[in-house]
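So the structure is just underneath, and the comments pick up after that.
A single protein chain has been omitted; all remaining protein chains appear in their positions.
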Amino acid sequence: MRGRPLLYTRYEADQAILNTVTKKVMVLIFLSALLLIPFQVLPGLDFLGENDWLRLLSTVAIFIIGALGLNILLGLAGQVSLGHAFFMGVGAYVAAVLGSDPEGLRLGFGLPMWIWLPAAGVVAAGIGVAFGPAAVRVRGLYLAFVTLGLVFVGDYVFRNLISVTGGAEVGRTFPPLEFRLWKEDTPLIDFASDGAWFGIELTSEAKTFYFVLAVAILFMLLAKNLQRTRVGRAFQAIRDRDIAAEIMGVDEVSFKLRAFGISSFYAGVSGALLASFVGTVIPARWDLFLSIQFIAIVLIGGAGTVAGVVLGTAFVTLLPRLVQDATLWMEDVVETGDNLLATLLDLVVATESTDFGLINTLPGVGPGLSVFQLNQVIYGLLIILFLIFEPLGLFGIWIRIRNYWKGWPFTY
Amino acid sequence: MKMKTKWLAILLVLGLVLAACGGDDAADTTEAETPDTTEAETPDTTEAETPDTTEAEAMILTDIGVDLEAGTITVGLLSDLTGVFSALVQPVVTGYEAQIEAINAAGGIHGLDIILEVRDTGYSVDTHVQQYNEIRDSVVALGHSTGSPHTVAIKDQLAEDDMLAIPLTWYSGWSDPALNANLVPHGTPYCLESMNTIGYIVSQNPDAATIAIASNAGDFGQDSAQGAKIAAEALGLEVVYDGEAKINAADEATLAEVANGIIGSGADIVWVTTSPGAYSGIYGQALAAGVLATWSGSFVAWNFGFLGEESPIRDAIQRDWIFAYPISPWSADTPGSAAARELIQAYDPDAPAYEYYLEGVVEAQLLEVILNAAYDSGDLTRAGVLAAAENLEFMSWDGLAPDQSFVGEPNDIVQRTVTIVRPSAADLEAGGSGLAVVEADYTSDIAAAYQFDKTCFDAFG
Partner (left out) sequence: MTSGLLILAQESTVVPSEFGRMVVNGISLGAIYAILALGFVIIFKATQVLNFAHGALSAMGAFLIASFATIINVPGRWMEGSPVWLQWVLSVVFALVLAALIGMALERMFLRPMIGEALFAVAIVTLGIDIIVRTITNDFIGQTSRPMGDPFGLKTVGLGCANGGFIGEVDLVELCTVRIPWTTVFQMILTIALVAGVAMFFRSRTGIAMRATAWDQEVARAQGISVGRIFATAWAIGAVMAAIGGLFISMFPRRPGGVDTFTAFFAFRAFPAIILGGLDSILGAIVGGFAIGFAESAASTYLTFGFLGTGFGGVVPYIVMLLVLLIRPYGLFGTEEIRRV
């Protein structure tokens, strides 16, 4: 009925992924904005089309895929896992072995992307399922320790499997993002060079951005769909009360294995894309801190929701760049300005080694924190503050804002 | 809860606004403003200068990173300021800045000031690539690029951009034409350094018969270890413990493993290449077990903190340790070193005496020579700067670092000279870096005779 958006008359309408007109419109606007970014036509946001920002946004898209995986495991199924980085590493190295140049220094078979990308996910999923029986025997915090051990054992394996990973501190190159049918000389779609698609000139960063965006959207749809299927509901039942779920007929072991498998699939694909995107990766990349970064993304964004994951990933991944730009701007103001703002900021920023400040912009050891350390401190603070004040994360904040405006002007 | 949400929302919006303002400025961090901008009247002094230079400037080609009107050349530095090697790289950047400031004060590159765009990579390959992509559209060259796998990761993009990079690593693989298209490597590579030091030790102790070798994994550690093995074979030393690539500075257990191996081997000479903390851990455990030997390794292991008054190993290291430096140590008695010391102390009076400041000065002077050559040939485009670097034949640092030739076969031009040093508390107390020169400009026989056709350790294929 018109005017009554939340009145659903058909089951499909209730369960639809975009079930209100508002959602459909917002998604449409958002998607068109994303598609237009590389052309720098959006007012105020045209800097996003620059190559370095496009690279950042591509990184965000790749991390979204991984974070969706962890969200399925942590937010939907309630299983605490610190081992996400390990599965990403597995995916990356499977992709490397299958897709890299056979003439190269390390193991490679030269297969095309449509083989190595899904294979990365499948093999990671397989290992996730193989690991599952060990994981289902323990609950809660003990599962966190089991997966923590997995990361360290994985680190040891990666360091020593030199023919595959290149060894510690050296790393290896990963197959570039390009689309061939089967080992031809020139790829069908080449992401590495500027060129034209359908007559539109695009830089290689733009092409890569579109590709990873497409993959990310695909996985977002899959994840959102999972929530409304039988499997998804079983996950949520296990998360909320696993003994009760077992009594209801939800086989705990089988569904937990599935959760690990699906989550590891996402992680594997994300790891393969990340390694391929960066080009050279050392085995230490897949360490505990990467896992923690994903946990932070899921918790800051809002566990259990796809929109929350997107918000969280964007926030956590773009934060270092925001802090860096903000610090550069502050340094600029302090050095060239002479107004009140400059004097205030001078208290915060130190530009000489004898200056006082909380943040220093020197390369060396100076008073206060460097930009990188400031990033770390803000990151830690955000984790703490979100968990204390807003356990539902950014998505929770969005819900509050939305509810406020929904009831406006009767907000009480 | 509503109050807190409101503030969080405001903070978020502020953050976005700041980013928006900052995003455009990132490329324009100019420190050099044309003087007298506040004076409305046209002063004669400033205006009189511009007509002459613009005529000359009109003939200089530029593309990115050089702004003739503002009078600036922007050079990027990709440095590890907060990662595993930050203790070594931070002084390099400070030394770099000190030298650039002096260059600018003396007129810069024919009137053009050099501006450094310093980016922190945290010794992470991802961040290195990301930061390169952020500055590639605003710099004319990379004053230095920290880390071998990191530099290799951007080599294709360097080729795409025709961008010059000076690598801040002494990896012997930079002599390989497949890797060095856009690079200007300088200084004695790790493996020749090993050959020099071990050659010197054996020349002073002809009875030495056995050697234990251990290192980090990766280009830095294994290049050095390979050099040690080559030296051992040439000198007839028996390698009684081979711990190449076994050390992981973050993993305590590997240190214990390597220490055990060294202790059990009873070697006369111990060659360990790793970072300072790990080196001291292995040394300490060996000392506790009663090992007495000559200890050496790549110079990267040295940290003046070990000679502190409270350091338990202060006396022991003066008895046992010996290193070789590719540049002159702090207290060296050469015109170049003296000038560099004065420069650093004027720039930052609190700076401790530490060789890495001098490395920054070395790199900055090399950059200056290249930029001047590019200006003289009228081409300050990126390709022009790269060409100037490729055509550079010879560079002398007045004793601050060994003179270097750049054009020729790798075997003929590779740097083989080092300065042999030993820890000395007396030097530290006299204001030096704690390293006393034992022999300057030293090249051992095996290092001189070594046929350098390819890299000692092939890490990157």
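All chains are identified by letter, namely A and B, in their written order; residue positions are counted from 1 within each chain.
Here is the rule we use: a residue touches a chain if its C-beta (ideal position, glycine included) is under 8 Å from a C-beta of that chain, and two chains touch if they have at least 3 such contacts.
This one's a predicted model, so the numbers in the text were calculated from it and none came from an experiment.
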Full-complex contact with the absent chain, from B:Gly261, B:Pro329 or B:Pro402: B:Gly261
Candidates B:Ser138, B:Ser311 or B:Gln345 - the one touching the absent chain: B:Ser311
Of B:Ala87, B:Ala338, B:Val369 or B:Leu392, the one touching the omitted chain in the full complex: B:Ala87
Contacts of subunit A with the absent chain, listed as residue ranges: 80, 134, 137-142, 144-146, 148-150, 152-153, 156, 159-160, 241, 243-244, 247, 288, 292, 295-296, 299, 365, 368-370, 373, 376-377, 379-384, 387-388, 391
Where the missing chain touches subunit B, by residue: 86-87, 90-91, 200-201, 204-205, 207-208, 217, 245-254, 256-257, 260-261, 263-264, 266-268, 276-277, 280-281, 283-285, 287-295, 303-306, 308-313, 316, 319-320, 322, 422, 438
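One rule holds in what follows: only the chains that are shown with their structure count from here on.
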Computed distance of Cα centres, subunit B from subunit A, in Å: 34
In the complex, subunit A residues that touch subunit B: 44-45, 47, 50-53, 55-56, 59, 104-106, 159, 166-171, 173, 278-282, 285, 318, 321-322, 324-326, 328-329, 331-332, 335-336, 353, 362-365, 370-373, 389-390, 397, 400-401
Interface residues, subunit B side, partner subunit A - complex: 1-2, 4-5, 8-9, 15-16, 18-26, 29, 31, 33, 77, 79, 81-82, 90-91, 93-94, 97, 118, 120, 122, 124-126, 129-130, 133-134, 136-137, 149, 152-153, 156, 216-221, 245, 248, 348, 350, 458-461
